[in-house]
Each structure stands twice: as structure tokens, then as C-alpha cells.
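Single-structure report; data block below.
With one protein chain withheld, the remaining protein chains of the complex are depicted in position.
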Amino acid sequence: MFRFILLSLVLSSLIGCSGTLYVYKENLKLLFKSPAVVSPDRAYVAASQYDIIQVNIADKQAIMALAFVEQGQDKFISADNGFVIFANGRIVRTAGFIDNLLHVHNLTADPLKQSFSVLGGRRWQYVEQTNTLTAKVNSAQFNIEGQRVMTLLNSELTTVLLSETVHPENEGSFVNFYWFDETSGELIKTKQHPANMTDAVTVTFLSRVNRILSVIPGESK
Amino acid sequence: MNRATQLGVMFCALFAASTLAQDSDYSQASHGGVGIFQTPTARMAPSGNFSLNYNDLDEYRFWSASIQLFPWLETTVRYTDVRTRLYSPYPEFSGDQTLKDKGIDVKLRLWQESYYLPQVSVGWRDFGGTGFFESEYITASKRVGPFDLHLGMGWGYLGSGGNISNPFCELSDGYCQRPGGFSGRGGMIDYQRFYKGPASVFAGLEYQTPWEPLRLKVEYEGNNYTKDRARGIVQDSKINYGLVYSYDSLDFHLSYQRGNTLAFGVSVGSNFNTIKTPKFDRPPPEVNAAGLSAKRFKRTTLRNQLYYRAGFVTTGIKLDGDELIIRGQQQAFREFDVSIERVGRVLANFAPDKVSRYRIILEELEMPITEVVLQADEFRAYARYESLDQPVSSVYVRQTPDMDDIDWQFTTLNHGFGYSFEPFWMQMLGNPEAFFMYQGGILSSLSYQFSEPWSATGVIKTTLLENFDKFNFKVDTQNSTLPRVRTFSREYVTRSYVTLDKLFLNYRERLQKDVYAQAYGGYLETMFAGVGGEVLYRPLDSRFAIGADINYVRQRDYNSEYKLFDYSVVTGFVSLYWEPEFFDDSLITISAGRYLAKDVGVNIDVGRRFDSGIIVGAYAALSNASADEYGEGSFTKGFYVKIPFDLMSFKSAKGMGQIPWIPLARDGGQMLKRPVYLHGVTSEREKPRQYYK
Partner (left out) sequence: MRLIKAVSSFFIISLSAFNSAAAYINVDINGKLHVFNEPIKLADALSHIEHPELVYWPDAGLFLASEQTVQQKHALMTRLINQLAGLPAQSSEKAQLADFIAWLSGIRVARRIDLPVEFERARHVRKSNPLLQEGLFYLRASYVQPQVLLLGAVTKYQADISADSIAQAHELHHNFAADAADNSWAYWSVSGAEWHKVGIAYWNKQQVELAAGAMLYVPFSSSVLGGDSEEINQQILMLLRNWVR
């Protein structure tokens, strides 16, 4: 008799869905449902009301939309109100992340203000400030790596790759990459290492790519 | 949460900030605790730091855990494996297990370093045990650029080399010799030996190399190893040197000690104040400019929204003119301010607009614990970022709920079933058969709530992991003159994989504004069944609470689920709960009364809660059972660590898991594990911690 009561108690507790169990289930859901990394296709980009970019960090991806274009800065916003702000293709500020890039000093001397073709061998120095780290001085040198053919939005584009080798003071070094469309000179893709991110940030300017592809003769709209 | 939002949240949330470089990251010594190798230094780790260390020194192996409870107090617990000796001369008792020892160290900082003065600390090593390494010391540390200089004086193990004459011996002859043996049966603090016998000076130097992860250390020690338990240790040199390499939260130690031994070790560090897991809860709702019109207000909608957006299970709603009263229980959010903010936001959106005041009565076990009053327009302005007052605690008022019965317009069925699953983990360390015996599994609990205030609860213990087949004996061989109230633990544990842990009826009620009471009867815990009751007086936001409990119990038969042995006892305590102002976030519980083995005494429990919610505590039970009656260990002591569930989860959750660590459980000074503790039930009465978003 006693064993029967015991057994029914065991069985009923197995059916339960109490507070703790719910939390465990939810956690399993979150862990297994990692976002499938799928790039949007051309039709999606063309149909988008706003200029969009694709941002990849480590194995995570998000689409961000252009919120403001002001005083030479392009400001993109993510679904959870994070901002990434570009000046001449360089990430100069972020907002809404756990750690943010607050400011980049000496931007008036940023070589990227000029056309990429004259940047071979150019050097400059700048300072980055984030929420958590103290200021970081970087010495950088540009180098033109040459032509690269890229496949974006299922089409091929001829680009010129520009690399920027950056030596932060007292640390190792990293390289930023900038791919410029050969014909129009617009920046269509970049891989950078802003101080607030531990991993590299790869940004593809999807709407710009779409516009460039639209004017190439022979390409369908 | 739809895919895009989830992606969005994860996108921002996963780029955790790198912390500011810790300049005060001192490495652990071979025995555990901040130090060089054999010698401790005056340095302290940052408050809340926790380090697990393993060091291999040929004859000895040390496993230690060191925790910085306060910026000025470091405590270390250690298990030592003496490789060159057996645990006992009897292989049928302990097999070929080597000699083991447990020890506790404490270090106190006397004053901090300044421009001219060094940092000075005093410490006691390996006290309260059988004292393989028992030492007392005082040490000073001074930093000059990348060099950290240390100088200290030690007595006992650290001073056995005797390279100076003991200054206390100059003052009094009684200090010239160190008495041997231990008082009681080991486990007592042997004050009579402190600072006696030979003393030595020791010194050390640490150098932070220009390459950040690498530090070099060298020390001159005062020990001569002639009296070590691991016999036959040769000391070719009094200078030990080595290095520490840090990688992420790991420290790798490599040293050359005594001029002839290569030693290596590894430490894993973490900090109980800063540990956290990102949370992917649904964000708190945005608040509209006005509440609902009277027509659109629906109690069921309000109840659902309170559950899904605020984790609040509502058991009662009453709308009275311009006041809305709700009562219920917070299920999801551990921090009080977070909970109130969410509930307030739901009320602001789903309560009628004409309501000017919200009263939220927070309950636990159907008893009202605290009441929070929000002025609707103030809260709305706060939640819509229209006022510049922050934080949320500036817009609510906490008060004691009234005793009057409220005429609820809506109540849930206040009876029904409830379920829960909780994992459990229990370990016994230092047994003769196997060093580390453990048992882990799931406690499945089913309860039925009759119309308040009665409930019935059953708990089944299902063991999933254990290694008790290593036990040689079922009966504890050490004879104890006290009734065997806790030393049958192995018999209880090895009976079956599925056992009935608890089955009891519970009655609870709030007697007065600040007085709570309960009574329970049935199978109260693994080893005892009976009846009992408790009363607790706990004013709101007070640092003090006082309670009393009394129980009549009989010991459960370990061969049966339901039978009882003849042994019975009346056990009860008067308890004072105190949260002192001068220690941050600590609770001291002093209970005086009668223990299970009919001994009488005082139990002192001190717990410290860190910012992450982790609680580390220690307790000691002093009773009139003499050390001889008690047996090995001399008095009951133990530590525990309580970890909130939501530290291991991506969603907010309430509830904590406890990991007890009892060096050796005997029969003296044992309290009944009551099924419900009123102090825990009324935890909302304590002043909420400042919550920083």
C-alpha cells in the first residue's frame, strides 16, 4: 500500500511543470535555438525601405538599418536599439551595447577621408575610448592589397582591398580590411576591430551593393 | 519572443565587457590562500574572490579553496594527501588509501598599505584540525614598482626551523616550548599552543615581469621539515623559487622547493560579487500614457499579464474606488526592485485609469509578508521616463500589510496541487573508505494546498549519482556515548535509490502584524518524524528577528520508509537573527536550545551574501556534550554555499540550491532539519538591496 502511494507521488511529480522546471526547459530552448546564419537575398535588400547592413560578430549575425545620416556620419540601428556609427567607413561610435566605443580621437586625420587609391603606405595614429577600458593609442598603416573579386547578393563584384595594420600600444596587432567597389569607389564591405568588441566585426553594406549592381549593364534589377 | 527580437537581444547582450585589469591580483600559495609557496603574505584578494587550488609537491598534494569573505578576511579550507603514508595501519579499514588531513586557515588584515607603511596581516594556519601544518604568523608586504616585498614571522610549522629566538620566549618561559598532542579528539582550536615554541623569520619577493601574465616569486622559508607528517623530507635549501603564469581565470604555478623538489599546481579563480549570467527575459513592458477605461478593465487580463510580463502569480484582486489592491507571489525575479518595477508597469497598463494608488501585497506560503504602495501618477511618470527620479525605490513605499481581511473581488482557487523539482547534492569528505563520497539526485516535491492555512507536502528523493558502494562498513566503528542521531547516515543513504524523504502537514498563519507562526507534523526529514511548531517575530526592514521552535520527534527506521525507532526527543531552540550594520550583507543566527541527542547548547551560524546572490556561510554548534562524548572532531561545524538558480540560467528565477560541506558529522550539536523555516519564508521583510541595472 505504501509503495503504491510512493509510486503515485513519483509519477505525479514527473508530470509537473513548476517554476524551476520551467526555467530549465526555457534554457534548453535558448541553447538549442541558435540563430541560423542566413544572408538576406537581393530581393529582400531591394525591397527594404531603409538602407541596411549585415553585421557579423563571431558566429552571430544581425541586420541593422540606417537611422540617420548626419554630418558625414552614417548611423545604423539594430532591433534592440543598439547603434553603430560610421564615419568614412570606420566605426567611430557605438551605443546600447554592454561595452561601447565612446569616442575616437584625431578623426580629422583619418586617411579614410580620402579616396582609397592614394592610401598606400599612409600612416596615422588615433585614440579609442570605451566604457570599460581606459584610452588606447593605436598606430596604423594602410596598404593597398590589390584587386579582389567578391560574391555578394549572388553576384560578382570587383573590389579593391585596402588593409590597415594597427598596432595598439603595448599589445599585439590586428588588421582592419576595407573592400571598395572598383568602379564607384564606395566601401561595400569592411572587417574592423573596434576596442569595445573582443571579436572582429564584419560589415557588409547590402543596400550599397544592391545599388551598385543595379547600374551594372547586364545585371537584372 | 520572435526570432528577430531574440537575435537582437543576443546581439547586444553577448558582447560582455572586459573588466578593468586587476592590479591587485595576487597569486595563491601552495597550501592555498594568498602567498608565495610555503609562506603566506600580507596581501588579500579582492572581496568576493574565490579560488580553487591544486598543488602537487611530491610528498604532499593539496586541494584548497580560498575565499575572500571581506576585504580584510581571507579563509581557506584544505585537504591534504600525504602520499608517503597510509591512512591507517589496517587495510581492511581503509584499504590502501593514503593519509589525509583537513585544515582551515584564517588571515586577517590589520592595516592597509600606504605611502610609508606596509600592509600587515596576521594569520592562523591549519587550526581546529589535527594540525599537520599548524602555524601562527604575522607578515608585512610593501610594494615598490613591479616588486612586492614580504617579511614575516611564524610560529609552529612555519617557525619550526627556529632561525630566530621566539620573542615571546624572551617575555615568558612558558612560550619557549610548544606542547604537543591535541585537546579533545582533534577539531578543537588549540589556543594553548599558539605562539609557543621555535619561531622563524621568513621573507619573499614577487616580481611582475613586463609580460603581463608572468610573475616570478622567490622566498626564504623558516621551516625545517624535520617534524613533517610525511617523514623523511630532505631540505637542501631554504630558498624556494618559481613562477606563476596566468591565462584567463587560471593560474599555473611551477616552483622548485627545498632545493630538490619540483612542484606544480593550478588555480581557478572567480569572484562571487561579479559573477553573472546574461538574462534573456522578456523586456519590461513600456507604459502607456494612461490606464484602461473602466469598461475595458478585465481582471483575468490583468492576472495573465501580471504572470507573463512580471512573473507575478496573483491570488487576489480588489478594485475599490481609486485604489487597486492585488496580492500574490513573485515567481521569477529575485531582486525586489526588479520585481516591483515589472508589476508596476503591468498595473499602469492594465489597471483602470481612475486608480490613483496601487497596493501590492507580496505573499509567501499564502501569508502576507510585505505590502508595497505605488502612487499611480508618480509611477507612471517614472516608467515613461517623464520624471528624472531614479531608481524605482524612490517611487514606492514598503509597509507592513494590515491585519484586516480584505473583501476580495477576485481570488484564485486557493487550494490545489503544486509541484517542484530541485536537484540536490550531498558530500561527505574524509571518510576512511574513500576520500570523497557523494550523492546527488532530484528531490521531487508534490504539495496540496487545502483552503488556507493548511497544506500537505511529500518529497521523494531520487538518487542519480552516488559512490556509496565504496563503503566497507555500515556501522560507524567509533563508539559514541551519545545517542546515534546522525551517525547512521550511511544506512539511510544506501537503503534504496528512491526514498520518501518528507511527508508532512503544515499549518501557518500570521498571528500579528509582525508575528508569524507555523506547525507541522509527519515525516519531517530523512532521519526524523514528529510534530513541531515555530513562531517568528520579524518587523519590516529590521535588522533583527527573533524566533522560537519546539519539536517532538522520533527517529525513523533506516530499513523502512515509514517505521520508527524508539528513540524520541524534544528538541527546540530560541533563535536570534541579526544582520549587522558593520558587515555588508551578512546574517548571524544564534540559536540556543536542545539538540537532537539531548545535549544542550548554542549554535552560531554566520553567512555572507555576495552581489551575485551567492551565500557562503559557516556554522559551529557548541554543546555540553564533552569532546570525549562527541568523538572525533570535538564539535559540530560545517560550511555551506548556496547558489541562486538563476546564476546558471539565462532566465531570471528564484530559488537557491545549497551545497553543504560537513567535514565529519557526529551526534553532538545536531539540529533537526525542519521542513519549513519561517525566516526564509519571510525573507521579503528584509530591506531590499540596492539594485543596479
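Chains: A and B, in written order; residue numbering restarts at 1 for each.
Assume a contact is a pair of C-beta atoms (placed from the backbone, for glycine too) under 8 Å apart; a residue touches a chain by one contact, two chains touch by 3 or more.
As the structure is a computational prediction, the values presented were derived from the model and not from experiment.
From the options A:85, A:152, A:166 or A:197, the residue with contact to the unseen chain in the full assembly is A:85. The hidden chain makes contact, of the residues B:385, B:425, B:450 or B:544, with B:385. Mapped onto chain B, the interface with the missing chain covers residues 21, 23, 113-115, 142-145, 286, 384-388, 390.
Within chain A, the residues in touch with the undisplayed chain are 67-68, 70-73, 75, 77, 81, 83, 85, 87, 93, 95-96, 102-103, 105-106, 108-109, 124-127, 129, 134-137, 169.
Here is the rule we go by: only the chains that are shown with their structure count from here on.
With centres defined as mean CA coordinates, chain B is found 42 Å away from chain A.
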